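Here the complex is missing a single protein chain, while all its other protein chains stay put.
So that you can tell them apart, the chains are marked A, B and C in the order they are listed, and the count of residues begins at 1 in each.
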Amino acid sequence: MKRVRAEILSTRRLGAFHSLTIVAPEIAERARPGQFLSIGMPMDRDYLLRRHFSIHQASRRGGWAGTLEFCFEPEGQGTTWLANARAHGFLDVIGPLGKAFAYPKRLTNCLLVAEGHGAASLYFLAQELRARQKRVDMIVGADSQERVFKPIEGKRLSQTISIVTEDGSLGERGTVSDALPDAVERCGSEVVYAAGNARTLDRVAAFCRERKLPAQVAVEERMGCGFGVCFSCVVPVARKDGTGYDNLRACADGPVFNPARVLWDRWLSDEPTMIPTPPEGLPVVRSWPG
Amino acid sequence: MKRVRAEILSTRRLGAFHSLTIVAPEIAERARPGQFLSIGMPMDRDYLLRRHFSIHQASRRGGWAGTLEFCFEPEGQGTTWLANARAHGFLDVIGPLGKAFAYPKRLTNCLLVAEGHGAASLYFLAQELRARQKRVDMIVGADSQERVFKPIEGKRLSQTISIVTEDGSLGERGTVSDALPDAVERCGSEVVYAAGNARTLDRVAAFCRERKLPAQVAVEERMGCGFGVCFSCVVPVARKDGTGYDNLRACADGPVFNPARVLWDRWLSDEPTMIPTPPEGLPVVRSWPG
Amino acid sequence: MAGVRRSLTVELPGLTLPTPVMIASGCAGTGREIGAFVDTRKLGGIVSRSITLLPRKGTPTPRIAESPSGVVWSTGLQNPGIEAFLVDEFPRLIRTGAPVIVSIAGGTLEEFVRLTSLLQGRAGVSAIETHLSEPDEELDLESLASRADRAAEIVGAVARMSMVPVFAKLPAFVGDLVGVARACVRAGATGLTLVDAVPALGVRAERFRAELGSVTGRLSGPAIRPIALRAVHEVSRAIPDVPILGCGGVQRGEDAVEMLLAGARAVQVGTAALVDPAAPVEVAAGVAAFLKRKGLTSPADLLGRLRVPSNEALLG
Partner (left out) sequence: MAGVRRSLTVELPGLTLPTPVMIASGCAGTGREIGAFVDTRKLGGIVSRSITLLPRKGTPTPRIAESPSGVVWSTGLQNPGIEAFLVDEFPRLIRTGAPVIVSIAGGTLEEFVRLTSLLQGRAGVSAIETHLSEPDEELDLESLASRADRAAEIVGAVARMSMVPVFAKLPAFVGDLVGVARACVRAGATGLTLVDAVPALGVRAERFRAELGSVTGRLSGPAIRPIALRAVHEVSRAIPDVPILGCGGVQRGEDAVEMLLAGARAVQVGTAALVDPAAPVEVAAGVAAFLKRKGLTSPADLLGRLRVPSNEALLG
């Protein structure tokens, strides 16, 4: 993990998304899919916290060697400021942060389920999987067309891709989880990777648990620091041996988790107080397929 | 008093000073020497309060009609932000604020004593006095050469001018108050106007009191609002009849005051508690010469 | 939402506000100034600066300094005293057409009693706000609000004499905020203004000096909004039906909505009104826009409707 003052090489618009490419060789060198970057905000603003974005692209060779790309939708103060950043400006960047997606050793057919900006990290993963001779199929979704992340690149990176939007403005009408059973059939998927909104990941997790499909998901949680010191970003994860669970830091112990071990109901609970351990006890989960 | 969204017409450097010319006809129409402008800061910053600057120039006719100029030295957060403002940007401006300098009706020989940015309003005053066939002489001072405000313009606007700097880098070595007795002799001054640092104004006031010279000074005090609602900017001023004093608002009741009525020791006291009324009682002061 | 009649009016016991956004005490001037910037009939109300029995010259300058997203200030409650106030300033405040809440302050029970008697039955006094953050000169307490029984004694005396609603303005931190609040309500307060600015100190390192002539002062502005929200929330949950005027860091319409959700019936804007004299009116417009967007018809629809969060909602 490094902290650098990184120059902005270029900025682009991709539908609803903004893309920033920065020069940060020390980070690009180490970056792997699922990891993220932490961007510092300017000093004199009334908002303080760093903002966090998945690494979409890390170039190690060629003309772009040493550069990193991340993408975001301008929403609040921080992303609005970032959206106005110009080439040749500098950013305070920490990365690569967090645990990356693990690659399957034996299994080959990988299904990547991406919702919204979740595609940013999964496209990066697709490249790495293909470089390892894995078959990559994709489900890419969003609420509407302009929020579907780089559909063309999605097609290029996958054997088959199904695009879904909630309003039907592009591809099938529906959500990525609706499209899941079908895709798994069609592609003979053996491993599932997913990134997107937590409720969707919960549904993907339930499906994979039921089908006994090994899976990994990249989660997002509010972060205070992004580098593991404040314990703001925790997700309840069952211990391997089922003796209980721990609140693990999405930034340091995640953001990639085995969905079978995430206690979704507890994490996504509306209640401000903790839910008691379910009567059936906590799941015992074998680790990621060797 | 108006509030406008004013376009920045141009920006200039004048030695240590920055000058901004803005388009604000409603304000320029009414502006008189000694009055000031209040500039709003951007929304998302961690500093809130408006910044205040004397009106240096208000053009009512000709090519520049409807424009206002103010000048400042970048020091803290707000002026640093302003120093980076560019032409065609917009500012949240309130003005003209405060009471202006009064012009003598009968007396003719006016001596203008300007220290640092105090010259900004006194040069404006000089123009108005000359337009009224008054004789204008000046003492213009600062700690060093690049802080002497527009010396050339000072020469142009005055019959005689003495320039003083504390380090002697331009004109005589010394302070404006040192140069005062001489200038009054030489120019047969009948009225004194002064703007500058409070301790200097105190000395000018003492001199004028002793010589029975009618005078007016423009003061500066920390302001919360600039338009009279918060009572942050007060200066202790003796009542005309000597029955006591009032803490008057520099922004609404000033910034121009009759120095003979300002209780300088009380105002400039180092003590955090109020000083008792002096045994000799408070001054009784005839009003400004008709 | 065709056909829906939407109104910003706020009905409080014995007091109707045209909008839920007033100007907080000490930030509205003398009635002469504010009209230059806003249509004063669009104000929910104007709270006068705190008026004492005798004139007060206030603290030496500097009286205000900046701090991150806030200001540290101390005026020492400069005011002309109740008699001069009633001759001059008060009539001008009334002429603005906004409901006028007179804030009264003192260090002894007697002062509050005499102040109230001078306001009694006077046309144009829409309500009285008791400023209780001053030191208690009789019991020698840090402030009149630091003990529930004492606060109740003062507020009770004012309430018994007053024919108009009385709001007890409390600091965010007194030993037991809910206890003091409950005591004030039991003693007869119509409602509470939460909160007064927070004790603070500004230091100017470069000069080894305190920023203010009075050395210590009070912190206000957006910086304290979460502090005010917590006070409003805590008190409104403990004393469900008491009308609360939320005060502290309100700058935008959304901030006012936050206060109403936390349990306030209306809000007061202080520091933000110094920075932007149109803020109180713009905040009200922001509340109206929010109600429209949510298909609600009145500020009362927001009262205390705070829900607990869901991660999905925050991350989705």
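Quick note on the criterion: a residue touches a chain if its C-beta (ideal position, glycine included) is under 8 Å from a C-beta of that chain, and two chains touch if they have at least 3 such contacts.
Small disclaimer: the values here were computed from a predicted structure and weren't measured.
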item	value
Chain not shown: contacting residue from C:Leu212, C:Ile239, C:Val267 or C:Val283	C:Leu212
Residue among C:Gly58, C:Gly249, C:Pro277 or C:Pro299 that touches the chain left out of view	C:Gly249
Touch criterion as defined above, residue of B:Arg12, B:Arg173 or B:Arg199 at the omitted chain	B:Arg199
Touching residue (missing chain; options A:Ala85, A:Ala206 or A:Val234)	A:Val234
Interface with the undisplayed chain - residues on chain A	1-3, 40-41, 46-50, 92, 94, 221-225, 227-236, 246-247, 252, 266-267, 269, 271-274
For chain C, the residues touching the chain missing from this view	61-62, 67-70, 72, 142, 146, 172-176, 198-213, 215-216, 219, 221-227, 229-230, 233-234, 249, 254-255, 257-258, 261-262, 290, 305-311, 313-314
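Here is the rule we go by: only the chains that are shown with their structure count from here on.
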item	value
Distance-to-centre winner among chains (Cα means, whole assembly as reference)	C
Distance between the centres, which are taken as Cα means, of chain B and chain A, whole angstrom	59
Chain B and chain C: spacing of chain centres that average the CA atoms, whole Å	35
In chain A, residues with contacts to at least two other chains	46
Multi-chain contact residues (two or more partners), chain C	68-69, 222
